[in-house]
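Only one protein chain is missing from this complex, and each of the others stays in its spot.
Entry: subunit A
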């Protein structure tokens, strides 16, 4: 506490004001009666009503949710497999290429990922729509999942797995009974990360979608291109609210889990 000076307090307050003020303004103006953004004309929830009556937004939300759930689930399965291969499989032919392909999508500009996947889908004659967006999102988010899961895999004690194998478990049973419960928190945060990335993505979805499937970000982008819209403010407020509740719940749950784990370990020590 000694070194916490007025300088630190100022930089923290200014920094967090910078981070949060734009979003707070967005939320405030979503309740504005007037269509003009800066003219406050009284409290109203009419933009929320308009939002829920707009069938196009509801359809886009449904498409986004479908794409998000399917792609993040697939990405979690594939990403966990990839992480397991990277950390546990040892050496095999093409390992360098494999780890390169896991890390490259993380730094690849979205415009390039989108363009290349679109050219592939056209090349093989796949109709563009929900399926192609799911394939695209799965591909880049499985890499994020694999990074999250592999950091957890490297940090845990391998002898636990070996003990299970010695006690007669098959490799799959050892994974299911020992490895999976230990890496479960990383797998869950990997899924959440993949889901958020999918919900967020504008560029890759724009490239890989067809006329039949419009996601929420595509709809938002085309609505705000020409300027601020109170309906989008209302939608943003809803999304910000959902994310805030989600993040706070997750951090409370992990805190509780950590406390419970410490208690269990203490119990185990006393019992021994």
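We adopt the following convention: a contact is a pair of C-beta atoms (placed from the backbone, for glycine too) under 8 Å apart; a residue touches a chain by one contact, two chains touch by 3 or more; residues count from 1.
Here, contacts and distances are computed from a predicted model.
One subunit of the complex is not drawn; among "Nitrite reductase", "Carbohydrate ABC transporter membrane protein 1 (CUT1 family)", "Monovalent cation/H+ antiporter subunit D family protein" or "ABC-type spermidine/putrescine transport system permease subunit I", its UniProt record names it "ABC-type spermidine/putrescine transport system permease subunit I". Of the listed residues A:102, A:174 or A:213, the one in contact with the hidden chain in the full complex is A:102.
Touching the chain that is not shown, out of A:65, A:81 or A:182: A:81 (per the contact rule at the top).
In the complete assembly, the contact with the undisplayed chain comes from A:247, out of A:58, A:163, A:177 or A:247. Against the chain not shown here, subunit A presents residues 1, 3-5, 7-9, 11-12, 15-16, 18-20, 22-23, 25-26, 29, 36-38, 78-79, 81-82, 84-85, 89, 92, 94, 98, 101-102, 104-105, 107-112, 115-117, 119-120, 122-123, 135-136, 138-139, 142, 146, 171-172, 196, 199-200, 202-203, 207, 217, 220-221, 224-225, 227-228, 232-233, 236, 239-240, 243-244, 246-248, 251, 255.
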